[in-house]
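Before anything else, here's the structure in question.
A single protein chain has been removed from this complex, and every other one stays in its place.
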Amino acid sequence: MPFVHIEWLEGRTLEQKRELAKRITDAVSEVAGSPQQNVHVFFTDMKREDYGFGGELTLDRQQK
Amino acid sequence: MPFVHIEWLEGRTLEQKRELAKRITDAVSEVAGSPQQNVHVFFTDMKREDYGFGGELTLDRQQK
Amino acid sequence: MPFVHIEWLEGRTLEQKRELAKRITDAVSEVAGSPQQNVHVFFTDMKREDYGFGGELTLDRQQK
Amino acid sequence: MPFVHIEWLEGRTLEQKRELAKRITDAVSEVAGSPQQNVHVFFTDMKREDYGFGGELTLDRQQK
Amino acid sequence: MPFVHIEWLEGRTLEQKRELAKRITDAVSEVAGSPQQNVHVFFTDMKREDYGFGGELTLDRQQK
Partner (left out) sequence: MPFVHIEWLEGRTLEQKRELAKRITDAVSEVAGSPQQNVHVFFTDMKREDYGFGGELTLDRQQK
């Protein structure tokens, strides 16, 4: 505890996940006062057909 | 904002996702009074081995 | 199945929740071909201090 | 209703999912007093690069 | 890891939460082979106006 779920479009690299997991753990640990070992980070890579806004899927926005 | 997550069994078409994203965005925008651009829609396609009810996975229900 | 989770800022009325639950159930049922009885809808009312974007909580944005 | 989401590392077998869905449904039904048919169970299999704690991805922990 | 989120209607007692947390942890630990200390359980108590199915909020179903 705490638990941090990140939803973003697929395509980020392993290195980006490593760096973001580290930076988020540091931030949560420092601000919330939780030991780093207790900070859990989760990534969900979303396909462009599985996320949209304004009534349009990202897949279709990007093909314009 | 608002954010709408839809979990359903895998197998729906891209066209169904397009149509549902549009209809949900319209409904949320009209009822909640949010601009369409602020309505975010997310789809999770679940495998039949990853969802069940009544103590049984959908995979097994459908093989009966 | 399907399951629809809606996260929005607190303050919407019971009537808005009734109407949106109905419209989302109709849309999902018609587009996904699921019986209405199988469509589950969940609302999460978020406090303005519990959601933000662009590095700012909604609470602070609205006090400007 | 109730709805139980389980997030765990990928690699568990179909048989483990069958058994856990059954045991969780029994537990929820008996403790919460809900009919078994109303208990829904969801599995999310997480890749080792998509979950970590203590600022490190599981992928990297296990390669040490 | 694993992480188990339970969404149910509000009104269950603290004792029910204690019992269900214990039984789910036992089940997950035995089936998934995870040490009990690594099994995290989360409860979300839903208001009857915040959950519904078949196009109707639970609040309205129960007032019939």
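General remarks:
Letters A, B, C, D and E mark the chains in the order given here, with residues in each chain numbered from 1 onward.
Keep this in mind: a residue touches a chain if its C-beta (ideal position, glycine included) is under 8 Å from a C-beta of that chain, and two chains touch if they have at least 3 such contacts.
Nothing here was measured: the structure is a model prediction, and the numbers come from that model.
Considering the complete assembly, chain C touches the hidden chain via residues 7, 46, 49-57, 59-60.
Listed by residue number, the positions of chain A touching the unshown chain are 1-9, 12, 16, 19-20, 23-24, 27-28, 31-32, 34, 51, 53, 58.
Where chain E meets the missing chain, the touching residues are 14, 17-18, 21-22, 25-26, 36-45.
Here is the rule we go by: only the chains that are shown with their structure count from here on.
Mean C-alpha position of chain A lies 25 Å from that of chain E.
Residue positions 1, 3, 40 of chain C are each in touch with at least two other chains.
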